[in-house]
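My questions will all concern the structure given below.
Left out: one protein chain. Kept in place: all the others.
Per-chain residue numbering starts at 1, and chain names A and B are given in the order in which the chains are listed.
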Amino acid sequence: MSTAISVAALGELIAGWIGQGKLVAAPVQVGDRLLYQALSSAAAAVFDARRRPANSIKEFLFPRHEQIFRYRLEGKEIALSDVVPEEREQIVIAAKPCDAAALPILDRVFNWDCEDSFYTARRARTTVVTLACAAHDDACFCTSVGSGPADESGSDAMLFDRGDGQFEVKAITEKGRALFGVSSAEADDGTLKRAPQTKFDPARVARYLEANFESPLWKDLTLACLGCGACAYTCPTCHCFDIVDEGNAAGGARVKNWDSCQFPFFTLHASGHNPRSAQPQRQRQRLFHKFSIYPAKFGSTLCTGCGNCERNCPVGLGVLKVLQAIDGEARRLDEKEPVQA
Amino acid sequence: MTERLRQTARRLLEEGNVQVVIGYGASGPVFITRPEDADKLEWNDRCFANLTVYLTRKEVKALGKAALVVKGCDERALVVLEKESQIDRAALYVIGMACDGLGAAKCVECQTHVPRFADEVIGTQAEPPAPRCAPEPNGLDRLMAKSPAERWAFWTAEFARCVKCYACRQVCPLCYCERCIADKNRPDAIDTSATPKGNFAWHITRAFHLAARCIGCGECTRACPAGIPLGLLNQALAQATEENFGYRPGMDREAEPVFGAWSPADKEDFIG
Partner (left out) sequence: MARQDDWMKKNLYKPDLMEVLEVQRQTPDVKSVRVRFRDGDRARDFSFNVGQFGQFSVFGSGEATFNICSSSNWKDYIEFCFRRTGRVTETLWQIGKGDTIGFRGPYGNGYPMEAWEGRNLIFIGGGIAMPPIRCAVWYALENRAKYGDITIVYGARTVADLTYATELDEWSWQERVRVVRCVDPGGETPEWKGEVGLIPTVLERAQVPAQNAIALVIGPPIMIKFTLPVLDRMGLKEEDIYTSLENRMKCGVGKCGRCNAGPVYVCKDGPVFTMKQLRSIPNDF
């Protein structure tokens, strides 16, 4: 039974959701960039299975800035007031599978031992509808980290572009079913042949990383890095954050902002000691955190292979090149001394 | 030109005059320290980056005496850096590449196709080439034709996308402060938050700090992951600098920087 839906019908659905007061986010063309944005009108949504937005959907669950409470300063008296959470339902539509796949990965750290209720509250009221990929570019490497162009992880429903202005809909979770009013349907995706070739072996990389914290590779590979946060901020899985107070003498708010291990003062101690005072050390940390530390601690690679880091890097770096170089070196060493499986 | 570039790099490294050649590689900047690696150098229409930014980075300085590949637009930064005592120009070997444009918006109005202060120029450019792409839709003239209220609305909408990644700062060869004002919390002058207040404060401050210094390489605009036309802020101030002081940063090695010099002829008609 065909569960196909036309672009026009999708537009109507979206307009309906917006009309109901829900926040609907989708890829939007902004100048020469495709960016996920909250929609003010359904017409702005771009359903393009061949392109990936330059940012990620984490913004809608883990915003770049949010207040965690407010404070009023009245001499010796301090009054704290809570930030009332939004109750608004959120729908992210036409998200890339590599964006959705990041969410179960992020769930782990935000629920580790104690719950970050800001994240979990948003997560609970967000439905993610992905658009399976019909193409990839050289920066994509989802298949190398266990994902793929039709990876259902993190998706509540998935659309497949039939190429004729119609989209097949596959509802994956209850939320997805609630949204599209269809029961789960098998949709012919045929996207597997559009998946990128695997470009490295993450297990081999992790093994190399564990044994080679100090390695001249770090400097050689990452000297070009200028230490901005473009990779981390456009990455679907990067989640480091900062907590600061902002206000004036009368009061203000404590806020949570995105942060990045690539910034020079990220690890600066009050004593003045900075364990990562050079860029290669900071780049090493990013690689390690994503491909060695997080997997060891939380059981999943902190990367979905979306390629945003490389595309957004002002000097074209990103993690893939470094991973391939590490993998190459690891393979070379393995050949000299085969690893006992 | 690529072959000549590689030969030059190989020669410089073999002769031991430089320890590193900073240039463009297949997928980004490369730092060639061995003559046999000179073949990694490329020259093509993807050589966007302004490599002068590396001259003030300590990890690169630690590599030793450098040779640097520059386009005519990038080279202007060298002049400013030298004037501000950030580089020892005599210790730097500048390989200038004559460029007929990379197809970027900034190339349309470029007046420095051939580097003027290089130790060696590769390629020649007899006359400016025909523009290969249309001018920016939000060019400075169009922006300044809007009313202040419209311009405020324009920037409010643009800055709403800023995530404070500081890519604009990190690619800029003239943002070389060891500790940027945005990274200080005593005083807490600029909110780090990506809010309207925090974003305006950051971008306006950065534009101010680059006033009469920005050379218009456009890297900030290219680097911005959110596609904000940041260069327009700097261009506006550059235009004001030229109109009021007849000064264009990086064009003339002898000219005194506007903020570093005073002359009795400086206009005072804006003082009450």
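The rule we apply is simple: a contact is a pair of C-beta atoms (placed from the backbone, for glycine too) under 8 Å apart; a residue touches a chain by one contact, two chains touch by 3 or more.
The model shown is predicted, which means the values in this text are computed figures rather than measured ones.
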item: Contact with the hidden chain (one of A:Arg33, A:Arg123, A:Lys175 or A:Arg276); value: A:Arg276
item: Residue among A:Asp116, A:Asp161, A:Glu310 or A:Asp327 that touches the chain left out of view; value: A:Asp116
item: Selected residue (touches chain absent from view) among A:Ala9, A:Ala203 or A:Ala296; value: A:Ala296
item: Contact set of chain A toward the excluded chain (per top definition); value: 68-69, 71, 73, 76-78, 80, 82, 84-85, 109-110, 112-118, 121, 213-214, 239-245, 247, 249, 251-252, 254, 256, 259, 261, 266-271, 273, 275-276, 281, 285, 288-289, 292-293, 296-297
item: Where the missing chain touches chain B, by residue; value: 185-186, 188
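Convention: only the chains that are shown with their structure count from here on.
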item: Complex interface listing, chain A residues touching chain B; value: 30-33, 35, 54-55, 64-65, 219, 223-224, 226-230, 232-234, 242, 244, 246, 255, 257-258, 260, 263-265, 278-280, 312-317, 321
item: Chain A-touching residues of chain B, taken from the complex the two chains share; value: 27-31, 49, 53, 57-60, 161, 163-167, 169-171, 179, 183, 185, 191-195, 198, 219, 222-223, 225-227
